[in-house]
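Left out: one protein chain. Kept in place: all the others.
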Amino acid sequence: MEWETVIGLEVHVQLATQSKIFSGSSTAFGASPNSQASAIDLALPGTLPVVNEQAMHYAIMFGLAIGADINQRSIFDRKNYFYPDLPKGYQTTQMDEPIVGAGAVEIQLADGSHKTIRIHHAHLEEDAGKSVHDLFPTQSGIDLNRAGTPLIEIVSEPDMRSSEEAVAFAKKLHSIVTSLGISDGDMSQGSMRFDVNVSIRPKGEDKLGTRTETKNLNSFRFMEQAIHKEVERQIDLLEYGEEVLQETRLYNADTGEARSMRSKEEANDYRYFPCPDLLPVEISNETIEAIRARLPELPDARQARFVASYGLSEYDASILGGERDTAEYFESVTQHCGDAKLAANWVSGELSARLNNEELSISHSPVSAEALAGLIKRIKDNTISGKIAKQVFEAMWQGEGDADNVIEAKGLKQVSDTGALEKIVDEVLAQNPAGVAQYKEADDKKRKKLLGGFMGPIMKATKGQANPGMVNQILAKKLNQ
Amino acid sequence: MHQLTIAELLKGLDSKAFSSVELTQHYLDRIKQLDGNYNSYITVTAEQALAQAQAADQARSQGEHALLSGIPIAHKDIFCTSGVKTSCGSKMLDNFIAPYDATVIEKFQQAGAVSLGKTNMDEFAMGSSNESSFYGPVKNPWNTDTVPGGSSGGSAAAVAAQLAPAATGTDTGGSIRQPAALCGITGLKPTYGRVSRFGMIAFASSLDQAGPMTRSAEDAALLMNVMAGLDEKDSTSADKAVPDYCADLNQDLTGMTIGLPKEYFGKGLNAEIEHSVQAAIKEYENLGATVKEISLPHTELAVPCYYIIAPSEASANLSRFDGVRYGYRCEDPEDLYDLYTRSRAEGFGDEVKRRILVGTYALSAGFYDAYYKKAQQIRRLIKNDFVNAFKEVDIIMGPTTPNPAFNLGEKSNDPVTMYLEDIYTLSVNLAGLPGMSIPAGFADNKPTGLQLIGNYFEEARLLNAAHRFQLATDWHQQTPSGL
């Protein structure tokens, strides 16, 4: 039987506020345990929450970016359950009246097609703390630094039909929140986390199958893997006549396996009710419009601009315009070197491959945008060839200085001296009389190919520094004599 | 000295008739001597009190006059006090030294007040008799076989027994007014949001409100001048200007319309209490007020409504007491579940556990609409009753309690009977209105209370009405024998 996969995502995004959603504690990552957990964060008796305005505004920015309705009145609720990383014994979240209503985002797939994924709503809530399980033999340690960090939880409709779509959607959200500057989007620090709802159904069937929810996915790759495994597991079950149970599954990034955490029957009864310590949040039209007016450029608009003003292909524009940091880097390179095409090639090619290899973000690139532009300028003015440029880039990456320093220090300047080149060409031709004879007998079409055969030894003799255009000219002149 | 009101004590301090250190020491001595009879204090902070008194004396000698400079005050043990045990009457917090001060405590410190210590209370403010305290019941100074009321029973008893000139209390369903009535003192529950709840251990967040428990309305006004006001740390605290509560105390009552809800004078009301309330109303007519019968038709529903809403909020508010970060933890927990369930079973008393269970039930899947939502709807009906009434009258009066102080142990095994004692006070919290209880006579030789209910933020009107009554009568000056 042919199966169709149905995927919905719940995405938690940490907001880039200075302080927590309900207290004045810092949200900085990596502080020593519980040093950023105040009396309020520890839920000391008598403490009370006050809502962070910036967190509200960030959520509104997201809502505006996805064309959603902003609820001018939203309510914080308590979600009750016990866990050591949840100090109050309830999570303050939004249930029936979230800040962001229904919206949509458009994703682009590898085949160039577009698809709209609907967003059910997005709400504000507080993050929990962290448990440390491997430090003590019989105890778990609780670090509440993260408790109270503001999150928006973005809940999609079950509109995705493959892991590719799910990943494209997740990446699009990443690109939106980082473009807005409302999240650092740093996946390694848990700034974006995914819960994936997966079900399958026979192709053509309208009714949804029983879904499972896999939690704790904190990278696009893990999400993709987890979806693949879950779809396979569900297909296996159904094809062997078994049932898919509605359950929550927990993904283990170390083993790449997910396992059942709790079934529907064991599901918590969270006893949501409006938090009596907080009042309804009312947002005026003026505030919403003021936020709208200040919205930074969004990925879709930026990509369109890249196509229009830099002449990039849609594909290149999507690679370079998707993430704000990448886009800013690319634009800076272009501005400094004056050649968008070369800038695009270098940023999406050499630089991005190198960054991927070392798992670095572009903001941490050892080669700055200005330095890369300097390298591109030397290609443009024929000081070096594209091939040598890669060597220079590598040296720059290793911290050996800017392009000019490296070219100078390593003597990589292209040889464009006609006399010197003619001498080398003569030597190479003299060493290969058979080749020369073959060339002379060949027709035009073949000659072109044979000409290339002399290029290798010439480049070798010049350590790649010969100006290829000039060598071509000299060769043709000499052979055609 | 211990017979003087705060207004009188301030004059004494000003005229150097006595120093704050002398005054404080006098109260500390009385507590040491007499509190064994009443059990009104959980913690006495003698050393700190004397240091504060000394500082107040010094400030006064340098011409500084903070509002309550040098006046000793006792605080209900529900307010967090930095460096001092804050137990909330519970075994759960028997070992809890608060690392910060509640806003109310800070305000008293800024006003130069001296803190004598922390008063006994029903565990987590859940009770109407003070019998649910981990530290044992408080005894009513008027008759030590009877309860002082609750949950601010320690504060009420301490003021009645003259072991403090005044005390703070909190009122979620009557916890200031009912013990004030039963102990023959003056107690004010302000409008919800008038006094900051920050640092006040929450029972039911949408009902809790702190207020003064004093010997006179004038003293209550002096304390309100310190306690009231916006607190940025409490989202529910009201952003509304605070008047000088002493300014209008003496205003003439001529033309004031008093509403008497017929539902407050029906069956279940003790005859002697009814008599004392009617006599008090007569007095108000003598003072120039007119009286009008009104109806608050949803009064009876206040009890069921309150006993859903308060436990529901409490069930979540008390989840933080889990034995992880502070408070009681059971011995040798086997695993996390054991740690939670045993710490909470051993750390909480029966009434607290009962209310958590009721609240959990009311919020649980399938019951939310029938209980919690229903109660919140009825709450609006109750509020609307008052809103309509205040279109016709300036102030509402009636009894604070249906009965005078009952005997210790008499109702402690029957929660529902105990809950019904709160019938006249609960709806004021549900609506969020200010309410006051002042001494109005005796029933069976036990004090009775007259309840005054005002419109939102009209504490000054209540204090004015109470003060004029106290100028014309001396019920508030009666003291228990044997002091």
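Chains here go by letter, A and B, matching the order in which they are written, and residues are numbered from 1 within each.
Going forward, contacts are C-beta pairs under 8 Å (C-beta built on N, C-alpha and C of every residue); 3 or more make two chains touch, one makes a residue touch a chain.
Convention: contacts and distances are computed from a predicted model.
A.B. asks: Assign the chain not included in the display its UniProt protein name, restricting the answer to "Aspartyl/glutamyl-tRNA(Asn/Gln) amidotransferase subunit C", "Branched-chain amino acid ABC transporter permease", "4Fe-4S dicluster domain-containing protein" or "ATP-binding cassette domain-containing protein".
C.D. replies: From the choices "Aspartyl/glutamyl-tRNA(Asn/Gln) amidotransferase subunit C", "Branched-chain amino acid ABC transporter permease", "4Fe-4S dicluster domain-containing protein" or "ATP-binding cassette domain-containing protein", the unshown chain carries the UniProt name "Aspartyl/glutamyl-tRNA(Asn/Gln) amidotransferase subunit C".
A.B. asks: So there's a chain missing from this view; which of the remaining chains does it actually touch?
C.D. replies: Among the chains that are shown, those touched by the missing chain are A, B.
A.B. asks: Have a look at A:23, A:94, A:163 or A:234 and name the one touching the chain we're not showing.
C.D. replies: A:23
A.B. asks: Have a look at A:46, A:209 or A:274 and name the one touching the chain we're not showing.
C.D. replies: A:274
A.B. asks: Considering the whole complex, which of B:182, B:273, B:303 or B:426 touches the chain not shown?
C.D. replies: Among B:182, B:273, B:303 or B:426, only B:303 touches the chain that is not shown.
A.B. asks: Residues of chain B in contact with the chain that isn't shown?
C.D. replies: 95-97, 99, 192-193, 206, 232, 235-236, 238-239, 298, 300-301, 303-305, 307-308, 315, 319, 322-329, 333-342, 344-345, 348, 353-354, 356-358, 360-361, 364, 367, 370-371, 373-381, 383, 414-416, 419, 430-433, 456
A.B. asks: List the chain A residues touching the unshown chain?
C.D. replies: Missing-chain contacts on chain A: residues 17-19, 23-26, 32-39, 42, 44, 50-56, 73, 80, 82, 84, 131-133, 135-136, 138-144, 250, 261, 269, 271, 274, 276, 278-282.
We adopt the following convention: only the chains that are shown with their structure count from here on.
A.B. asks: Take the average of all CA coordinates in chain A, do the same for chain B, and state the distance between these two points in whole angstrom.
C.D. replies: 57
A.B. asks: Under the touch definition given earlier, write down the residues of chain B that touch chain A in their complex.
C.D. replies: 79-80, 86, 88, 93, 96, 98-100, 102, 197-202, 204-206, 232-236, 312-313, 315-316, 318-322, 324-326, 336, 340, 360, 363-365, 368, 372
A.B. asks: Quick check on the complex: what are the chain A residues that touch chain B?
C.D. replies: Within the complex, chain A touches chain B at residues 39, 42-51, 78, 80, 82, 84, 87-90, 142, 269, 271-273, 276-279.
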